[in-house]
Every structure is written in structure tokens, then in C-alpha cells.
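Provided herewith is a single structure, encoded as C-alpha cells, for subsequent inquiry.
Of the protein chains in this complex, one is absent; all others appear in place.
Just so it is clear, A, B, C and D label the chains in written order, and each chain counts residues from 1 on its own.
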Amino acid sequence: MAALQTAAAHPLDGSLAEWVWLLPLLPLLGALLNGALALWPRLSGVTAEHASLEARETETGRRLAGTRWLTSIVGPGVMLAAFALTVAIFFTMRGTADLVTPFVRTYASWMPVGDLRIDWGVQLDQLSVLMSLVITGVGFLIHVFSVGYMASDGGYARYFAYLNLFVAAMLVLVLGSSYPVMFVGWEGVGLASYLLIGFWFSEKANADAGKKAFIVNRIGDFGFLVAMFLLFSTTGSLDFVGAHSALAMASPAVFTAAALFLFLGCAGKSAQLPLYIWLPDAMAGPTPVSALIHAATMVTGGVYLVARASPVFAGAPEVSLFVALIGAISALFAATIALRQWDIKKVLAYSTISQLGYMFVAVGTGAYAAGVFHLVTHAFFKALLFLGAGAVIHAMHAAYHHAHQHDQDAQDLRNMGGLRRYLPITSATMWLATLAIAGVPPLAGFFSKDEILASVFARAQGSPLASATLLGVPGSVLLYLIYAVGIITALLTAVYMTRLMLLAFTGANRTGDHASAGLHEAPSVMTIPMIALAVLTVVGGWLNLPELLPLGPTHLLSDWLDPVTGDASRVLGGTAHLDHGTELMLVGTAVAIALIGIGIAYARFRGSVATKENAVPETGIAALLGDAYRVDAGLDRTLVQPLGVFASRVLWQGIDQRIDRAFVAGGALISRVAGQAHDALGAGDVGRYAWVIVLGVLAMLAAFTLR
Amino acid sequence: MTDFALPGALMRALLPEITLTIGTLILLLTGAWGGELSSPTRRSTRFAIGIVLATAISVIMAWMKGDGGTLDGRLAGDGFRYAMDLVLLLGTAGSLALLDTDQARTRAYQAEVPVLMLLALCGMMFLTAARDLMFLFIGLELMSIAVYVLAGVNRSSAKSAEASLKYFLLGAFSSGFLLYGIALLYGAAGDTRLAVIGSTPAGPIYLVGVALLLVGMVFKVAAVPFHLWTPDVYDGAPSPITAFMAASVKTAAFAMLVRVMVEGIEPAIQHWHPVLWWLAALTMVVGNVVALAQRNIKRMLAYSSIAHSGYLLVAVLSFSPAATAAVVFYLFAYTLATLGAFAVLGIVSEGTESATTIEDLAGLWHVRPGLAVVFTVCLLAFLGFPLAGGAGFFAKWYVLRAALASTTPLMVLVVVLVLSSVVSAGYYLTAIASMFNQKRHASAMMPVQTPALSAAVMLVSVVLLLVFGVFPTPAARLAAVATLGAVPTTTVSSTDAR
Amino acid sequence: MMLGDALIVSAILFTIGVVGVLTRRNAIILFMCVELMLNAVNLSFVTFAKLHGVGGHVFVIIVMTIAAAEAAVGLAIVISVFRHFGAVDLQNLKLLRR
Amino acid sequence: MTMQESLIAMGVASWLLPALVLWPLIGAAMVLVLGRDARPRPTGAALPSDSLGSGGPDARVLTFAVLVVEAVLGIAAWLAFDADAAGWQLRTDLTWLPDLGAQFSLGVDGISLPMLVLTTCLMPLALLATWDQITTRVPSYGALLLALTSGLVGVFTALDLLLFYLAWELMLIPMYFIIGIWGSAGRTRAAIKYVMLTMFGSLLMLAAIAALYVMGGAESFHLDDLLQLSMGLETQLWLFGAFFLAFAIKSALVPFHTWLPDAQFEAPVIGAVVLGLKVGTYALLRFAMPLFPAAVMHDTVQSVVLILSVIAIVWGALVAIVQPDLRKVLSYSSISHLGFIMLGCFALTQQSVEGAVMIMVNHGITISALFLLAGFLKERRGTDRLDAFGGLARVVPLFAVMLTLSMLSTIGLPGTNGFIGEFLVLIGTYRTQPLFAILATSGVVFASVYALRATQRLLFASLDTKSNGGLRDLHGRQLVVMGVFAIAMLWLGLAPQPVLRRMEHASTALVERVRGTNAGFATPAPRGPGSLTLATPVRPATTGAPLR
Partner (left out) sequence: MTPFYRFQFYLFALMAIGAALLFVTRKSPVSAALWLVNVMFALSGLYVMLDAPFVAAVQVLVYAGAIMVVFVFVVMLLNLGRPDQLPDLREAGARIGAGVVGVALLANLLAMRRETLPGVELAPPSDNVVLPVAEALFTEYLLAFELTSILLLVAIVGSVVLAKKRAVA
């Protein structure tokens, strides 16, 4: 397929787009370089001359310090280059007229087996280039931020190696021209996230979190794999272009199955119910990592996949409804938990799950553009929030370090308060992001979230989706329900975000007088990226203005993405459109909800709270929410433990080892018994021997004569 | 012919036996006269080996001269006889060499022992040739009586005496049955010649005769349940004699068995085939399983030799030229392995009275790698393991092939054979393991240096085993020439149906 | 019929010999029982010789020779055993077992 | 003129394979005769050394040299192989046992070639990596190692069934001694168990070979002749049963798997590495399946084997999760991988078959690397119990990197070699056996569990055991070896098509031979909901009745 595609003339032939292959390679190069830097003290034989661990590590540290500057340049540098290239390619594409078919380039054959043809190839189209822009752009900013954040960390080079590796994998994910290539990126980002979550591996908890993330993602990957097999056995191809074009003749069952399995993958990667459990733990990683991987980019991979595979989902409306439903439930579920978290990053983590839920609501209802729109804006403000949190934690750490109170929790909201005084920039930028996520106009979040809710409402009113049914329930009902959930979630979002801000930045400082002396604003290398993101948070909305508010060219994003997802979205959503009255009403509701939420939060969390150590343990619903409904413990008891017991007690010790012992013991027993019995037969007495012989003779004679 | 002069044909037919007998008589006389020399035994042993070689040459000459069947069909002159003779001579020569080694250490034997071995050999050679139950009986007794004595020649050992008595009593007992069988067959057929018997319809007397004859023969090949004497006798008799019994006596017994089966009692095949089927199965299973329980190596080898009789019986049952060829090849390989094994055993046991157990072998490889390797090769040959076990593998292979190629494929028996071989791996490997895997006990004394003759025996057996283990063709061709009878016309209603 | 009867007699004698082997413990007597078996067989031979000519007689003579030889050797063995064990009771000969 | 053509022009075809088989044996003799023992044996100098030439070169070096030559020959075979030609290549027929009709007939095709090259290249690397682990009776050790190599190569190149059987058993004895002499505490039991179980299978196979030889009436052992035979379904089932049992035991298919963890645990590392080579499944593909197509396609056989495969996948993975020692984890992981191989073989699509062979190769590489790494731990700390370690990543980063990479390859992370085989097997299997494919795919989840668990227990968490602080990182020889392994893993993961290309003809031929139909799946029929149910396998055109 890819071969054909490249054979046919494409407007982008020979243009700057030909350089797209460089995009993943740049960060990969950075990863290799930094990796080498991280390892070179060992390669250059530190081990050989330093016996003791301490000596070895000090020496390693000394040698690494020498290369720190290089890492600081390489790490962000490659990102900048990649970003620049992406921008260039983007504008080339903007400049190219009638860009309808994707621009596919294959560079090498990967798995050619019989009729199976899998090639190393990239596919450049409106969707992938947009994703690349976000990844490289936000990625670059976060790299820069990291330079400051990780400055004093021993694993500096290693950190940047992982981070670059992640970006490379993410770019492969979005640029790959076929499902398998995408899968490479898909698992690649999983690996990077595994490594980065467990970056401070000396803490067992961190390593565990990484492991958990990887394994839960694997469950999703199982779905992805099966979907691939199904697609191949149906269409005989795995390229996006080839497979999707061949889907035409496939039966509905195939669409359903494929879409379901694909969504399982998405749920894993994008932390939707029931596979969301890994994301909160993933906060164990360095905060910039949380910003990049677990907010801005990787976790949106699922959303991207649904958009990418829109032809498949379009063929299975009931699955699309299901996707939207799961999204809505996740959104609400996570939001409720976020209300009662004290760890600043945990709040953000659950908020991420909730926001991803919105995106799935969008793509599930076929509003792919809206979904991607929210993806982009969310990338901006959620990244900003995490960076802000990072700055806070950075400051708190410094403070406790200053006060030698290492046992204190630097991430607990109850230990903060009144930080506005110490971190003005951070608090300002974070307030912007908070308003955005809460959906206050004219910030980015408002537009994207509003568009999602609007499109859901519109489709509920009348569309193929509305006329489809999921398990007998008519689509329209579900869609209204989803809309309602969306509104409630919006309210909760406003509440818990405002709560976070109030607890962290307003009121009296609870860090402790001694420690608070050490609080200070982050260095500019960290603040500048935050400011940049803040700007994006403000202007992000302009990417896709509704007609309702013509503050500029409208529907830029929707039109841009139309060649990719347009058909699918029309198949599902039809041409559902809202009249201005309704739309105005919806917008009004949304804004009102947001403001109400903020209001509630102010009313509730204005006053100060007890610090962590002298906080009274919560009870009832609050405790339940605080423990995230105790899902982890439940799973552990009902699934993980029993499986382990089964494996060890039954399969291994119960069967394998028993077989083993039986083999040995049985052999010995048989031989002993037989031997003794036999010796008893003769017992060395010739007379007895004669007896045996005569009996033998009798038997033989009988055999001969008794016939 | 009323004159006593032996006709030339008979002369030719008996050339090997005559050579042997004359040589033996000379040896006996020299022994009688030169009794005062330093070590008459060792000298006469060497001399005996010489005689054996001479006999071997005469056998080859006789064979090349072609068929010397004579005395109106009372003696066979076919390839089977000569091939078997050669195997017998090999076994005897080897045992003599071991005897010499043993004598050098123990001085337990008298000058007449080699003479007895040669006389026994003479009887065996008549067994391979006998086409007349009379010769068969005489040959058998000649062999047996000599071996009864041989089992007891170590006069300082009570075990030896006990072994000899047990062997004697049971042997005589069983030959009583054999003789009765012969008598009845003679009565039924009116003649003791196999040819005549083979062409007589099987009446009741005939059948009873066959049954009793079989008893006598399977006693000699130590098939279950007529095997109980074997471990005791093997254990009690001096190692060289045990080797002689394990190698040559068994060979001769099988030669007799095969010839009688194929040429003599074929009319009763419907009757004896199922019986022998069960005997074979029983022998393989019991032999191997019981061997597992043995710690005393000589007893272990005794049971393994019982099991081998089982394998050979399978070949006998398949009842075809290919099968007899398989028997010949098998006995050849088996003789080699036996000689090698007992050669090592002779060194390791240091001629002491106490039985050598598997524990005594522990760590042998660490002190005397050569011995360990030789013993291993021989055990693997018993096991029928390819390459490392050498010709032993092809021996098993030919048996398998014959069994499957017979008019009614002995499927079940083949499976029994295979499975019991797996069992046998159990004890062979244990012995090997104790040689290689374990450290030498501090208490264990160092084996003596290998004397030249034993070394020669080991070398010859191992080299031949390994060479024929890769290129069995020459030996196989000889064996193929040495086939017997034709494929039976009567198809056996096989017990293997079950 | 007469011959048949002779055969029966020989069978009976043979059986008695076997039974003797099974019931006695003294090596020498055991051996005598074997001799009895041989004699019984000889009777059969002679009987059949009546049908098939003198071949049977020759066989009998040879059997006698062999019996003599066996007797010589056997008794020698018995004596050597007696030397070691001071008895020829078979139930005392149990050095050789497992 | 390409490399391949020039090599052929040099006439390597006539001697390369015999050389590959015989050279190690010659080498073994050389090592035994010339090789000098590494150091005086602890038992004391009084005892005679088993090396006849006490003055000669170091036996280890000599062995290594021989193995390197062997590896070069193997690579030569790879280069001389014509990817675009079907049928046997580098075929050599020498008369061996004319009376029996057995010939010394060697040849390779796309299935055996990768295994051959893998083996020949693996041995010297393994020896290099375990250089200091064997110090006693080195000459014997080297000789046994070489004999083992010869056996392996023989198995992978023999076209004559009897020759194959000899090579098959030739592997057994050296392995027995390597485990039994240089193994750890429980070595004797493990060794005997290993040999007896294997013999149980191989003797049944011998009987089957004899039956094939006798009843087929071909009076020949050559695969090409035997393929001409026509057997009834009944016969085929019996004979196939015997063959399959032999190969299943050898390759430790559940439920015949219990010997493997024991043997691999007690054996010295190099033995474990060799035990990791998938000779059993190779033999299955090479002999059992083409010889008895009707039996292979028989419904019962199909379902039994497929069920066993899936059980093996899950069982192995689950048990691997709870193992206390690294090497046991690895053993069970290879038991699990074997399930994938079996699945691929019996799903019988081109993808699945090629995938199966790819797993054989890749698993060979990965598991070897892992066992060598485990060996380093054992060498340094005397144990590889997981709870004896922790936080090693701080101490030995290079080791950590290699371990992580290998583990990722084990769990089939795309981009590593592990992914290729599994993906191909599963995608191929899905076409004929969707249900089993899905069940098997669940294995990837469990795999990640045991692999990450082991990795974490060793490398991460705090470094509490002091004695681990002083552990020495990979260096010198080991670093080189591991580097080679790393390159191999990534290369085969990113660009496996050189291997796949060479397999194309062989696998097509196999699939068509067994299915008796063209199983190209050129245009897959659109599947309905039935695609999720167990699809009955395509019956061969000629079941039971004369094959082709």
C-alpha cells in the first residue's frame, strides 16, 4: 500500500516534508548521546579502579559533573531542532493546496512474510503534524524546565536520555504509517514512562509504580495487538491507508470487535476506566515527566489512536457510544476523587484522567476535531499546572532541605499555603491554567470543553449516533446522560482546582517558620517555560473558535483536520448542528457552572487547614474519596494476590515440583520394591530356585498342552 | 562306512574343533609335566590364547572353504556356525586375558583352569554346529560341566564354591528336563536330527518334548523365570570366569537356541511363539527393573545380561534371516562390551573378596580417567546408546528392525523393549554418575596400574565398539552372511496381537 | 500299549525325581534325584528305541557316560563346598544373595 | 559477482557442511590430546591429569579457537546460502551405510540455516563469557563442549533420519557430563532425569524410525525418500505420536517440562545456554510435520497441541512469576516461549511458521544473554536468588542496562528481536485459530509481569545487602560478548528481513506440504463473527491416502 502511495504523485513530494524522517531521529540521537554520557564513567573503567561503592560513586559523580553542560545543551537542543523542523513542515503543509491524501514515505521493509508486508514508514497528515507540533513544542519547553528542575540530580544525563527517548518514541507513535510501527512508538513511550517513573529507583515505591504502569499498559497493548491481528486477517494489510481502504467489505462484527480491542488499548494508554489505576502512582516520577508524559502527550495517545482509527470506529457506532460513555464515567469518577486528594500531584493526576475522559467523550461521539482540540489545549494548561506544581515542590524541597526537615512531605497541600508571596510567577501562571481548566472564557480550556459539550448535545438531538443503540439503550438517551455528566464534571473540576490553588497559594503559610525562610521562586530557566505555556493557555482557544464568538477565523482546527477525520465524524455525527439559541444557552450553562464551582471552592476552602502531621484522619465519604475508593487495595486482594498464590501454591509447588519428586521417588520405590520382592523369590536358596523353575516348567507345559 | 578312519569331509568340517582339541591336549600335557615352573597358570593362559587364535584362523579357513555340513546332516557347516564360533573365540580369548591379569594378582587359579575353559569352548563350538540333538546334548554338557567347575576354581573362596554348587545343581536339574525333551522328540520323530524333527508333524509327544527342550535351553540363556541362578553365580564366580559365562556361555546358548528354533521345532511355532513372547517380555522387564535395585556391580551386570537375553529373544521371535543376523551382531557387540566392562571391573575390584559396589566406583574418573571412560563406553554399549555406546546401538537397531520386519510385526514387544531400555538407563547412568559426578572417597584405595593384557582387552573392545558404532557395515555384512534358515512359510498367530 | 505304559512309568519316575528335588535339602540327595530323573528319561529312550531302532540305546549309553562325568564333578564340587561350609545343607548356602 | 556466487564458485558447497559437523570432533580430539589444564587440580598434582599433553597450549584457548573457526564456517554457510533458491542448499551426500541405505547426507534450507548460524556463533561467545567459571579438567570440558557443538550442528543439518538420530543422541552424552561434572549440588539427579526423560522420547522415536524404515519399504533413511512414502492415517498418527513425544520432551512442552528448570539450574551456565536452544521444535518442523501431514492436520492432534501450547504459555509465565532464582525464572520463561513456538508450528500459516522459527532464533539469543548475565551474578556472589540482590543498578549500571534490554526482548518489546517472532506467530495463528491466538496473546501481559519483577528485584529498590556494594561491573570479555548480544537483539528487532527472506521458500514449502493445499491466504475471505470462534483447520487435500 505504502509503495503505491509513494508512487502516486503527492503535492508534498520533494518538499521540506521529505525530511520528516529526521523528526524521531533527532531525539533518538539525543537519547543515545546522553545515554553514552551517563554510562561513560563506567565504560572508561571507574569500576576497575574503585573497589568500594562510595568511592566508585563519588568518582562517577565527579566525571559526570564534567559532562553536565553537554547534556544541558544536547537534551533541549535536539528538541528545539525537532520543533523547528516540525514548524517548518507544518507551514509547508499549510502552504500546500488540496492536501487530501496523507503523505506516506516508506524507508525499509520490516517484516515481509508472505502476504504480510510491514514497512518502516511514516505518514504525514494534518493530524500527525499537529500532534508532532504539540509533542515537540511542549516537549521542548519541559526539557528546558527540566534543566533547572533536575539541576542538582545525580542522574542528570540519564534523565535526559530517557526524556529524549520518550519524545522519539512518541513521535514514532504519531508519525508511523501503519499500526505495527505505531505500536513500536506505543510501547516505546510505555518503556520511557516506565524508566522515568522509576527514575529514582532506590525508592522501592517508585520502581513499583513504574512496573505497575508498564503492566497495566500491557493489558491495553493486548487489545491493540488483537485488533491488529483482526484487521490483518480481514483486510490483509496493516497500513492505515491500506487497511482502512480495505475495510469497506468487512462485516459489522469485524468493526465492532476491532474497535473494542483498539479501545482497550486506548483505555490502557490514556488511563480510562478500568485501567486508570497506574496513572496516580505514576506521579512518583520527576514532576516535569508528569507534565510531559502523564499530562501533555503520552496519555493522549489513546485519544490520538481513536482519531487515527476513526474509520474503524465510524463503522461501529455502538462502540463509539461505549467509548464516550467510558470517557464520561472516567471523567466524573476521577473528578470526585480529585476533590479529596492532599498530594498536589495526585490532584493533578486525577484531573488528568478526568480531562482525558472529556476527550474520549468527544472522539466517542465522533467529534474528533473537538477531541483533538481539547487534547491540545489540555496539553498547554495541564503541562503548565504540572510545571507549576513542580516549581512548588522544588521550592518546598529547598525549604525543607534548608531546614533539614527531610521527613516532611513536600507535596502535601496541607504543608503549603500562602505560597503566593514566595512564588509569585508560579502562582500567577497556575491561576491562569486553573481558570482555563475550569472553563472560564476566554481561556483555551473554555473553548475546547465547550465545543465538546456542545457537540455531544448536538448529536444527542439527532444523528446516526443518537439512533444507534448500546445494549438496547438508545444513543440519544446516552448522549444526554453523557452531556449531564460532562456538566457535573465541569463543576467538580472548577471546585477541586480552585481548592488546590487556595490551599497552596492563599491563606497563612503552613510550611513552618523555620523552613519557610528557604522558600523562593524557581530560577528563570524554569519560570520562562511556564510563562510560555501560560501564553499558550490564553491564546490556545483561538485555534478553533466557534461561529458563536467570531473573535477571529473560526473552526481553523476542524477545517484543518477535516481531510483526516471529517468523513468518520460525519458518519457518526451526521451534520448535526445547533442553532445559536441553544448554543448560547449551553455556553451560558458552562460558564455559570464554572463560576459556581469556583464559588463553592472559595466558600469551602477559604480558611486554613491543619498541617499534615496534626491533621485529623478523615472519615466516611471523604476518607473513601481520599483513598480513591480503595480500588487498588481491592484489586490487590481480589486479583493480584490470588493469582500469585495460585501460581506458586498450585501450579509450581502443587504440580510441577510434585511431578518432579514423583519421578525421582517413584523410580527409587519401584526399583526397591521390585528388588526386594525378587530377592525374596530366591533368597539365595537353591531349593527355592528349583521351585521357581518347576513352576515355570508347569506354566510352559500348560501353554503347550492345554490347547 | 565301517572303518574308523575319519573321512576327509568330516575332517574339514571339524577342522576348528580338532585344532582346538589337539591344542588343549598339548596344553594339558605340558601343564602336567611342567608343573614346577614359576607360574604355570599364566604360561598356560598365554598358550591357551595362542590356541584360541589358531582355532580362529582354522575357523576362518573352514568358513572360506564353504559348507562342510556332514555326517548326514548331524553337523552344520554354515556361516552361522562359523560366525558364532568367532564370537565365542573372541569371548574366550578375552576372558583368558582377564584370567591372566587376575592370576597375576590373586594367584587363585591352577594351571588346568585355561584347559577347562578351552574344553568348555570345545563344547560351545559343538553347540553352534550341532544339527543333531545328540551332539547338542553332548556339547551342552561338555560346556556346562566345565563351567560348573570353573565357577568354583577359586578354591580360597567360599562364595566361589557356593556359586559352583548352585550352578551345578540347577544346571543338572534343567538338563534333566532338556534331556527328557530330547527323548520325547526322538520318540515323536524317530530321529534326533533337527532336519527330521523339523519335518515331523507336531503331535502331543512332540509338543511336550518341545516344551521341555525349551525349558532346558532358556535356562541356559537365563530367561525369566529360569534366571535366578544368574546373579548368584555371576557374583560368586571369579570375574574372568564371570566374563566367560556372560560372554561365551550366553553366546553358545543362543546359538543353540536359534538353530533349534529355526531348523528344528518350527512345526510347533504356533505353540512356542506365544510362550517365548511372554518369556521375552518378562525377561526384559524383570531383568531391567531388578537391576535398578542392585548396588553390587557384578549382580547389576548379571541382571543386565538377563535383560539382554530378553532383547535377543525378541530377535529370535522375529524368526527371519535378518533376525539371526541381528542375533549374531548383537552377541558380537555384547561380547565386546562384556569383556571391556569386566576388564575394568577386574582392575577396580582389586581382586578382593568383598563385592564391588557402585559406591566403590565413586570418583573413579578423577583418579583413573581411562578406566572410567572404558567402563562408560561399555555401559553405554549395553544401553544401546549411539556413537558413545558404539556398536551397541546398531545391535539394538538390527533387533528392532528385525522385530518390525517380521511377518507379524512385534509392535508391542518393540515398545516393551524400548521402555525397558529406558529403565536400564537408570542403573547404567547411576554407575556412570558415581564415576564422574562424585569425588573419590578418601578411604577408597587407588586402583592398581592396568596390566598389559587387560589394557589390550579394554583397547580392543572399546575401539571395535566405537568403530563399528560408526561403520557397522563390515560386521553387519558378515552377520548377514551368517544367517540361518529361510523366512518361515507358516505365519505366526502372534501373541503380539494383544 | 505296553510302550505307552513304559512311557507312563518313566514319566512317573521323572516326576518323583522332580518332587525329590523340591523336597530335599541335602545337596547330594538333590543330586541323586537328578540322577533319578536321568534314569527315567533313559527309560523313555529305551522305550522309543523299541520303535526307532538302536539310536536310542546309543543315546542311553552316552547319557550314562555323561551322568558318570557329572557325578564325578558334582561330588567334587560337593566336597569343596563341604570344605568351606562344613555341611551340604542347601539352606545354609546363602552367602550369595543381593 | 556477489559474495554468495563467489563462495559457491569456490566450491564450498561440497565441503562446508561436513566440515561444520566434523571439525568440532577433530577439535575435541585436539583439545583432549594437546590441551593443557588451566591450573593444578585442587585434588592434588599426584593424580594423573586427563590431558595427555601437559605441555600443550591452554585447553580453554584451544577450544575457543576451534569454536571461532566453527563460527566462521557457520557464517560462511550463511553467506553461501542463496535466499532466492528453494530446496536444500550446500547439500552433500556421502555414502555411509550402503547396506542400510543410510547416507551421510547434509543440507540446509531457510529453516535450518538460522539455527545453524545461531548455534555456531553462540558457542564461542558463551565460552568467552563463562571463561573463568570452569577451571577444573578443562581439556575434558572443552572436548565435551566441542562434541556437543558437533551434535547440535548435526541435528540442524542432517537430512538422513538415522544420521539425525545419531546427532540427536550425540548431544545428550556431553550435556550429561557437563551437567553431571561441572554442575552444582543437585547435578546428578538433574542430569540423570534429563537423560532418562530425553531417552524415553528418543527411543520411542527410534522405534518409529525403524517402523518408518521397514514398513515404508523405502529401505532408506533420507528425508527426500521418506517424503515419498504413502501411509494411512492410522500409521501416521502412531508414528507422529512417537516423534512428537520425543520432540515435546526435548523442548520441554508442558506437561513434559519439569526437567528443564532443574537441569538449567544445576547445569553450569554454558550448559543452560545450550539447553535453551530449541532443537526439539526444529526437529518437529523438519521431520515430524512434513513426514506425517495427515496426522498433523488431524483435528484431535491439532486441538490437543494447540491447547497444550496455550497452557504452556500461561503456565510457564505464571510459574515464572513466583520463582526465587533468576535462572528458574528464565527457564520458565522459555517454557512459556515454547508455547508460542508450538502454536506457530501447528497454526500452519506462513507467518506463524516463520514466526516460530524466528522465536527459536531470537529466544536462543535472548535467553543465552540472560543466562550469561545470571552466570555473572553467580560467579560474583555464588547465587542468583532474587532476594539476595536489589539496587544493583547503582552498583553495576552496565550490567543493569544489558539485563533490562534482554528482559525487554524477552517480553517482546517492539524494536527488540523478541517482538518479531511473537508478533508473526500470533498474527499468523489468528488466521487459522483466532481463539487460540487471543488466548496466547494474553501471555504478553504475564510475560511483562515476571520479567519486570525479576528486573526490579535485582536492579532497583535500595541496595541493602552490603556485599553487593563491591560487585564488579561487566568488563573486558563479558562487555564485548554482551555488546554483541545487544547488537544482535536490536538488529534482529529492527531489521529481521535478511533472516525472513531466507526463510521464505522453506516455510512456504512446509506449509503447502503439510496442508496439502496452497495456504498462501492471498485474499482472506472477510470473516464474520465466527472469526472469534475456533475455526476448524483446513484439511489437507489428501488425508491419510497417498501424500502427494
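Basically, contacts are C-beta pairs under 8 Å (C-beta built on N, C-alpha and C of every residue); 3 or more make two chains touch, one makes a residue touch a chain.
In this text the structure is predicted, and so the values were computed from the model without any measurement.
K.L.:
If I'm reading the header right, one chain is hidden. Which shown chains does it touch across the whole complex?
P.N.:
A, B, C
K.L.:
Taking the entire complex into account, which one of B:119, B:337 or B:383 touches the absent chain?
P.N.:
Here the residue in touch with the unshown chain is B:119.
K.L.:
Which residue, B:49, B:149, B:228 or B:317, contacts the hidden chain when the whole complex is considered?
P.N.:
Among B:49, B:149, B:228 or B:317, only B:149 touches the chain that is not shown.
K.L.:
Go through subunit B and note every residue touching the omitted chain.
P.N.:
Counting only subunit B, the missing chain is touched by 1-2, 4, 10, 14, 21, 28, 35, 39-41, 71, 74-75, 103, 107-113, 115-116, 119-120, 122, 126, 134-135, 138-139, 141-142, 145-146, 148-149, 152-153, 155-156, 164, 184, 188, 203-205, 207-208.
K.L.:
Please output the residues of subunit A touching the missing chain, sorted low to high.
P.N.:
Here the touching residues of subunit A are 687, 691, 694-695, 697-698, 701-702, 705.
K.L.:
Over the whole complex, note the residues of subunit C touching the chain we left out.
P.N.:
1-9, 11-20, 22-26, 28-29, 31-33, 35-36, 39, 42-43, 46-47, 49-51, 53-55, 57-58, 60-62, 64-73, 75-80, 82, 88-89
Operating definition for what follows: only the chains that are shown with their structure count from here on.
K.L.:
Of the chain pairs B-C and A-B, which one is connected by the greater count of C-beta contacts?
P.N.:
Counting C-beta pairs in contact for B-C and A-B gives the edge to B-C.
K.L.:
How many angstrom lie between the CA centroids of subunit A and subunit B, rounded to a whole number?
P.N.:
Spacing between the chain centres: roughly 78 Å.
K.L.:
Counting in whole Å, what is the centre-to-centre distance of subunit C and subunit D, each centre being its mean C-alpha position?
P.N.:
65
K.L.:
For subunit A and subunit D, let me know how many angstrom lie between their CA-based centres, rounded off.
P.N.:
A distance of 37 Å separates the two centres.
K.L.:
Got the subunit A residues that touch at least 2 other chains?
P.N.:
675, 682, 684, 686, 690
K.L.:
What are the residues of subunit B that contact at least two other chains?
P.N.:
Residues 165-166, 169, 173, 232, 294, 426.
K.L.:
What residues of subunit A sit close enough to touch subunit D in their complex?
P.N.:
38-39, 42-43, 45, 47-48, 51-53, 56-57, 108-116, 180, 183-184, 186-188, 191, 194, 198, 201-204, 207-208, 211, 214-215, 218-219, 221-222, 225-226, 228-230, 232-236, 249-251, 253-254, 257, 643-644, 646-648, 651-652, 656-657, 659-660, 663-664
K.L.:
Which residues of subunit B touch subunit C in their complex?
P.N.:
Spelled out, the residues of subunit B in touch with subunit C are 134, 137-138, 141, 145, 148-149, 152, 155, 158-159, 161-166, 168-169, 172-173, 176, 179-180, 182-184, 186-187, 190-192, 231-232, 235-236, 294, 296, 299.
K.L.:
Taking the touch rule as given, give the residues of subunit A at its contact with subunit B in the complex, in rising order.
P.N.:
Counting only subunit A, the residues touching subunit B are 667, 670-672, 674-676, 678, 681-682, 684, 686, 688-690, 692-693, 695-697, 700-701, 703-705, 707.
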